[in-house]
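With one protein chain withheld, the remaining protein chains of the complex are depicted in position.
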Amino acid sequence: MSAPKKVVLAYSGGLDTSIILKWLQTEYGCEVVTFTADLGQGEELEPARAKAELLGIKSENIYIEDVREEFVRDFVFPMFRANTLYEGLYLLGTSIARPLISKRLVEIAKETGADAVAHGATGKGNDQVRFELSAYALNPEIQVIAPWREWDLTSRTKLIEFAEAHQIPIAKDKRGEAPFSVDANLLHTSSEGKALEDPAAEAPEYVYQRTVSPEEAPNEPEFIEVTFEKGDAVAINGEAMSPATILTKLNELGGKHGIGRLDFVENRFVGMKSRGIYETPGGTVLLEAHRGIEQITLDAGAGHLKDSIMPRYAELIYNGFWFSPEREMLQALIDKSQENVTGTVRLKLYKGSATTVGRWSDYSLYSEKHVTFEEDAGAYDQKDAAGFIRLNALRLKLIATRNRRVAEKG
Amino acid sequence: MSAPKKVVLAYSGGLDTSIILKWLQTEYGCEVVTFTADLGQGEELEPARAKAELLGIKSENIYIEDVREEFVRDFVFPMFRANTLYEGLYLLGTSIARPLISKRLVEIAKETGADAVAHGATGKGNDQVRFELSAYALNPEIQVIAPWREWDLTSRTKLIEFAEAHQIPIAKDKRGEAPFSVDANLLHTSSEGKALEDPAAEAPEYVYQRTVSPEEAPNEPEFIEVTFEKGDAVAINGEAMSPATILTKLNELGGKHGIGRLDFVENRFVGMKSRGIYETPGGTVLLEAHRGIEQITLDAGAGHLKDSIMPRYAELIYNGFWFSPEREMLQALIDKSQENVTGTVRLKLYKGSATTVGRWSDYSLYSEKHVTFEEDAGAYDQKDAAGFIRLNALRLKLIATRNRRVAEKG
Amino acid sequence: MSAPKKVVLAYSGGLDTSIILKWLQTEYGCEVVTFTADLGQGEELEPARAKAELLGIKSENIYIEDVREEFVRDFVFPMFRANTLYEGLYLLGTSIARPLISKRLVEIAKETGADAVAHGATGKGNDQVRFELSAYALNPEIQVIAPWREWDLTSRTKLIEFAEAHQIPIAKDKRGEAPFSVDANLLHTSSEGKALEDPAAEAPEYVYQRTVSPEEAPNEPEFIEVTFEKGDAVAINGEAMSPATILTKLNELGGKHGIGRLDFVENRFVGMKSRGIYETPGGTVLLEAHRGIEQITLDAGAGHLKDSIMPRYAELIYNGFWFSPEREMLQALIDKSQENVTGTVRLKLYKGSATTVGRWSDYSLYSEKHVTFEEDAGAYDQKDAAGFIRLNALRLKLIATRNRRVAEKG
Partner (left out) sequence: MSAPKKVVLAYSGGLDTSIILKWLQTEYGCEVVTFTADLGQGEELEPARAKAELLGIKSENIYIEDVREEFVRDFVFPMFRANTLYEGLYLLGTSIARPLISKRLVEIAKETGADAVAHGATGKGNDQVRFELSAYALNPEIQVIAPWREWDLTSRTKLIEFAEAHQIPIAKDKRGEAPFSVDANLLHTSSEGKALEDPAAEAPEYVYQRTVSPEEAPNEPEFIEVTFEKGDAVAINGEAMSPATILTKLNELGGKHGIGRLDFVENRFVGMKSRGIYETPGGTVLLEAHRGIEQITLDAGAGHLKDSIMPRYAELIYNGFWFSPEREMLQALIDKSQENVTGTVRLKLYKGSATTVGRWSDYSLYSEKHVTFEEDAGAYDQKDAAGFIRLNALRLKLIATRNRRVAEKG
């Protein structure tokens, strides 16, 4: 691997990525292009521009973009079509954002003639994998620089020294170590590390950043209606909205009602377990709603097939294989299933829970005529069930007969 | 099929199964044996004895049994080892009880020399399938009689007329139609039909029978600790209990906090959709706790494999294939995974939610030494991740290179 | 179910379907439309027209069609994209033809205003299921008549009597029972029943109809090249051909070399086992070739995912669910994988075997540069493997450490 000449850095404007920026300049003597994305993390982006300029980045090398709509439309929503949960519980809020960042890094590298990209993820986590697999899948020639795996700035003290030595501004509250590490975007906020490393100890309330505690949530439930078209949410309470607007609105509703908190110990792709505190208010509501609408619009064949491949799909996203043939194959399967997932779900939001209380659709497969306990006017002939059961039982009977025969023989 | 001479009937003591009892006597002229099981449905069993005697059943033909421990130990707990959910949400409370009933029906048939068994399930539902597949799997020669599929008592009026004509006592509140149909056992209560047939309409509060509404639940959370051994709950708050006692206690706790309600539209095995209201208070707590302990005791290989086969396992139980080779094969896989699922989970119960807030175990795979953000004393070499990622990326790079080559040619 | 007024019958022109034709007329007094398809079964179709006319069918009610191209293009080829084998060995030659026949029956019913379709499959087999599931999926209002499940012509004698009574011509060799039952189309010939019912006894040579025995095959191998585009065969030995022409040619080649015989005991969907003798000469060659081209054009992610869903896909086709959401979802997944399955395979055909001996493609992912035992000029850094292995091993080490710790304590 030759030394990179021009590097596109995923740049937040914070202290750590500022140190990386400077380190790239000094270590490799390379030109740095910064990419700062608004993924809905709730921070102003313009300060990142000022900071980048201060650190000597040419203005044509500063990319600041609002990618929230693309994020929700092309990443979050496709994932929610599968009712995706990693290890039964986790909504993959961090995982799903990484491929989009890598995609833009690689695209900007092409635009600017850069030969490398760089990210601020450590060598212990999943994010490095996600960033790099995506980058390599999109450009097999690209170099990826992961400073945390390379440098010797292995303590807070060394980092601060490096920052001071290179005139990187240090906010007062950044001198000490943060009590835990935070990642946020429009889908979720995750907190992990340090104060949260003991999985036996309850996470303190101050960890939570975008949801009130269920105890602090309103004492009255709130009812909302979410409308779907082909598997994607398109309206709340009858008002059509763009993907990012819908997720923003659901976050607001979910957060207010203390919905979407998760204290979770998960298996990282790199082989160790970690504990995270996740807040996914809008996503939690959206998952419940999507399941509600699928209940009446998907038949058993489609629904069960989707369910059976979901764990693998979730694993692929978690492990960083968004841009892989197998994820795209599974997506083709999932998207095929969503053609009639259109209709409206009514949900009750109350003190930490989002629960479906009603659902209706022009595409409904629910047939009151068939299921009714009342007279069904011949819609269903109960005698059919006898043959259905007898043929389903036939192989079980043959087994039992065999077992009996063998047992008698001894 | 020759006419049955002696039939073992799953008998609740209620009006419907009393009518069936009498109908069997009159239609087939056969001797009837009654089997009434305490599965934790919360009803006295002795009245069933009196009722059976009144209807002419010989006392040696009346079987009344408390099978709660067997139910939880041999059916509910094995199922929970898999974190089983049907269609993403349903804890299978009805499904899991049917094989046990069939097993006892077939065993009693053998003891009493009966050549048939009978049940009170209708021809539209899943329970007929579950009863009958289990019965045939356990005795391939047994006859199964399903009066609802055979007789012409197709309206409430005709049933009442039949009851009156045969001196079957009719409780006053049973003359009219119930507003919905209820099934209950130690794991859950289900309500469906009639008043609940419109899946768009919220189920009224009076439907719920063993959980308070979240709004009525205590304003203070309650914390409990559930201890597991090899995947099964064995103690609550440090107090060892039998399986049925544990589930009873969890039901009490869950019910008090409004936990475990589900408004659900599901796909029946017989091909139609139905809407049910389920209450599974203890089971919902148990599932959350079991997931919590698996988080630290199962590695990714075991956990993901379990997750991937769970939907199929759930489908088998739902469809009535408990006594089938494939369910037993999956059970062997699941049980193998539970050998080290031992430890304790701390849960918060509050207004409809049970959430894990801590877990610990002598069998924990969580390694703070590896995951820590702090100096890890060489437990983990971050440079390993570079090779890990590069080899995981290799095939993606080869694909990208191929695609680029083809595009350039094309 | 009201009596049908007009029925479209899948009509072969043979004795059995002629009896059905007449039985429909006499039993239901209904108008009959005949549909006779050339699926490559190797029989003249025009005699069926004469026979139908003789039995009183109006000429506008006689449909005779060559559907071979549609059969191969829209049914056989999509199935082969998945390397489909039922129960590890069977190429589904009968199963895949049924949905096409049902599709045309339903379409002709619409064109002719018929309210029912009829087929000649018995009540013991899979074909009835396949015909009827397809028909119902394409027209939920259609009636399906399966005379073999309804009538009392339950012996050869009764059938012959009925034929004689209704002036149905009986070929001399049809008076007695055939020694076994045969089904054929462009993909395969199956033989089953009667003389073949003992699965311990080797099938006699005279059963085989379109393959020579390996012993009788040429003593010299023959080499051929099959070219694929997007997963479908498009040329043999460089000569472009239509789908049906390719399969015809492969049949000729395979049959000549004794390829594609299978003596098989399978699990029918209706619950029993049956034994069949299958001959799929061209299909066997095609499967081998398709695997050969996938070997260099599919990566592990795509290939392994395909492999993992194939058994389910095969089961769906075998069981008659071609026209189902889940088959279509799986097809979407499979088709997505085939976008680059383009290239050529060289095969050796010799005395019962078709084996790949070479393959090449512009879309190849095989990289001699990477795999070479020789100096690779930096294409691959062997040191990467160390990190790759260490992180893959991490969870296994954590398990071993846990087990050791527990054992020491215990």
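We just call them A, B and C in the order they show up, numbering each chain from 1.
Definition applied: a residue touches a chain if its C-beta (ideal position, glycine included) is under 8 Å from a C-beta of that chain, and two chains touch if they have at least 3 such contacts.
The structure presented is a predicted model; accordingly, all values stated were derived computationally and were not measured.
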(message) Looking at the full complex, which residue from C:46, C:87 or C:164 touches the chain that isn't shown here?
(response) C:87
(request) Against the chain that's been left off, what residues of subunit B make contact? List them. (result) 267, 270-273, 298-299, 301-302, 304-306, 309, 312, 321, 324-326, 328-330, 332-337, 391-395, 398
(request) Determine and list the subunit A residues touching the chain excluded from the picture. (result) 299-301, 340, 362-365, 367, 370, 380-381, 383-388, 390-392, 394-396, 398-399, 402-403, 405-406, 409
(message) Touching the absent chain: which residues on subunit C qualify?
(response) 83, 87-89, 122-124, 128-129, 132-133, 136-140, 146, 148-149, 154-155, 181, 193-194, 197-203, 214-215, 219, 221, 261-268, 270-275, 291, 295-296, 299-300, 303-304, 307-308, 310-312, 315, 320-321, 323-325, 346, 348, 350-353, 355-360, 364-368, 370-375, 380, 382-386, 388-389, 392-393, 396-401, 404
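Keep this in mind: only the chains that are shown with their structure count from here on.
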(message) Distance between subunit A and subunit C based on Cα centroids, please, to the nearest Å.
(response) 41
(message) Rounded to a whole Å, what is the gap between the Cα centroids of subunit A and subunit B?
(response) 31
(request) Check each residue of subunit C and list the ones that touch at least two other chains. (result) 299, 301, 391-392, 394-395, 398
